[in-house]
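Only one protein chain is missing; all other protein chains are in place.
Read from first to last, the chains carry the letters A and B; within each, the first residue is number 1.
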């Protein structure tokens, strides 16, 4: 059964790919040793049809970059220093030189994936068969039609059948219309209309625009397209809302630390972005360290980096407060100048230590990819940042409201002298508060390392946005920071599809400027009796 | 407040000296640059254009000092006006190139030919006339400052809020000018200028004349600024800076006072920008970068805020240092610059000019009252 399927694939690929005319070959393997991708591709087809254990092993090795070609067409499967003749399977010594890896490009990868999918079609597990059907659906390549037909004839499980039918319908519609195929095509249109989604829309739109198509098929396709469009529009609104939320959550993370140092303490910390940058570098260091010492923990390196970044940046924050900021209390604008200078120094230190280039922070497997939710595409790393931002904000609120430090911080903010008279050690509170703000920036750095590039310039790109968020929300109000971050994120993402990324950003800036003119203390001003406050 | 005015009367005498010295230095350098190259006193084109650049930056610093030092408006976006002035001048210089561009189009600047534009956009009309371009240099920034300031001061946006929205303003302008579709050459900006008023920009005589013109402009601005801060209006400015509400309750209109000085300062910055472009030879959106505005504030802080002369001194010194260290210690100069800012704020709260006059430490009234610190004073 499986062999038959592969044979059919061979025939189909030869027809579809137009590769039938490849030069005479010694055997199915020899194309692999050729520098031409045409020959490699033809050889893959032949090997898939061949179906012997050796052929399978060769294909496997090709996929994993273990297949090497030697002098005069010899092929080896190499694992470390051990070689195996690919044709016969017997172990040999690796040739001293002239061993070249068989090159793989997208075309070869695609052919291999096709072979893989045809194999999966006859797999035991329904899940694998569904995966294969989905591959065929996305490819809608006529070459797979016979394989699909056969799979359909033997498939019993309804869920898999459904997917196979969809793949079949898509493949049928992707072919040019032929005489007498009208009924089948009409049925396929019906199928795809129910499937929906971008892929189906594209195919149906193609059918609707094709003048060679029968009128009723075109008509059906047309109405299906408009129905899908309507669905897509609704999903796209939701999708944009998610983009807005996730963008907003990045802004929120970047701004919460600033909301403490700037909003609560009144220190204009221009080095805030550099704290984020250091947080991102700590993430990298933790990942590297774990890779070298306990590779088993690697997937969790990011989780370990969270407390590490908080502690490092927080500690640095305390040091900065003790050595620099405390001399400048009551002169908030001078803190701006001093911290700007500090940010230049920190950038240059990073550049000297780690080099000016980007460093590669790994994204763990459990954070890559996306989650399909109806027509929504939720990317996991963005989702994680959204959740993380929520947790950070929630945690911060708890610290401020429920811990002695939070109480003391609020007391010092509201009336420093009275707080001091009540026995609170205000210098200690100042240092801890600044450390908290810096630590939060470090957390933001961990998050940002997953979506942005990590280089000494990282902080610069976030500092303006962070200040905008804090000021727009109202200085000294965490809820305001949350609302402002989400408003700016959403606003940007709602405008972006219509007017473009640059104009959206300008429009948002102008709107914020205009808003501040109307409401000089932001969205949620801290209310007080003093006329100056 | 009394303490301030007593002492300010003293320190402003230095402004006349500064103006005179600036002018003298410009003329001496200009003359030296016209001497034959063999002469030991010859000043090279490099030195002349550097000096011109410093003086143009000094005008920007002066304009920042006027609003920050005297009206208490910490602007983090003054480079916007500097850049706008520069662009207005750049438009004129661009039109002067005429058919000598790479594509040989007599009417359109190269970047427009390249973007396949058929005719000049309306806002480029008349920019081939020097007088009109000079008017644009003054009017456009003044209009922007007027609208922005009127809205901001009327609704009493102040302190940090104002600082941040001025920063947003210059950031928005930077993004806008970065766009190629905006009609100002995108990221590349305007460059490759040839002539000004028919005179070759690269000729030593033109360079010398431009340097003298910048010197005159700076000296005149210094004197004008001194006149303003020394007048009754200047007292009012200081009053607004030190306590806006008390001034308001006395029956003055702080918003109008601030608006006037804000617009004047924007125009000063714009003139500086226009002169800058002629001597540097390029204007592009990088000039609007918020970092540039912050740097100009730092020049003022280094020189001494609220002293006028200090702004000029700070701008020249910091930029001279930058020129020196970017060549001398290319890998480490940022440390120096960073530490300079930190040390200035920590150890020279009144800038270099503060060394000349008695410092008044721990005088809360003197120091940046514009941001209301959380209730209760710091010790």
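Heads up, the rule we're going with is that contacts are C-beta pairs under 8 Å (C-beta built on N, C-alpha and C of every residue); 3 or more make two chains touch, one makes a residue touch a chain.
As a convention for this text, contacts and distances are computed from a predicted model.
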Candidate names "Gas vesicle protein A", "Inner-membrane translocator", "Urea ABC transporter substrate-binding protein" or "NADH-quinone oxidoreductase subunit M"; UniProt protein name, chain not shown: "Urea ABC transporter substrate-binding protein"
Residue of A:89, A:295 or A:369 touching the missing chain in the full complex: A:369
Touch criterion as defined above, residue of A:129, A:493 or A:521 at the omitted chain: A:493
Of A:246, A:283, A:408 or A:477, the residue in touch with the unshown chain: A:246
Touch with the omitted chain, as defined above, among A:95, A:190 or A:356: A:356
Absent-chain interface as seen on chain B, which is shown: 18, 21-22, 24-25, 28-29, 42-47, 49-51, 53, 100, 102-104, 111, 113-116, 175, 178-180, 186-189, 191-193, 202, 280-282, 284, 286-287, 303, 309, 312-313, 316-317, 320, 323-324, 326-331, 333-334
Touch residues of chain A, complete complex, unshown partner: 37-38, 103-107, 109-110, 113, 138, 174, 198-199, 201-203, 205-206, 239-240, 243, 246-247, 250, 347-348, 351, 355-363, 368-370, 377, 379-382, 450-457, 460-461, 492-493, 496-497, 500-502, 505
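Here, only the chains that are shown with their structure count from here on.
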Geometric centre distance via CA averages, chain B-chain A, whole Å: 43
Interfacial residue positions of chain B with respect to chain A in the complex: 74, 148, 151-152, 155-158, 160-161, 163-165, 167-169, 171-172, 175-176, 178-179, 245, 290-291, 294, 297-298, 301, 331-332, 334-335, 337-342, 344-346, 349, 364, 367-368, 370-378
Chain B-touching residues of chain A, taken from the complex the two chains share: 262, 266, 268, 270, 324, 327-338, 340-345, 347-348, 352, 413-418, 460, 464, 467-468, 471, 475, 502-503, 505-506, 509-510, 512-514, 516-518, 520-522, 528, 530-533
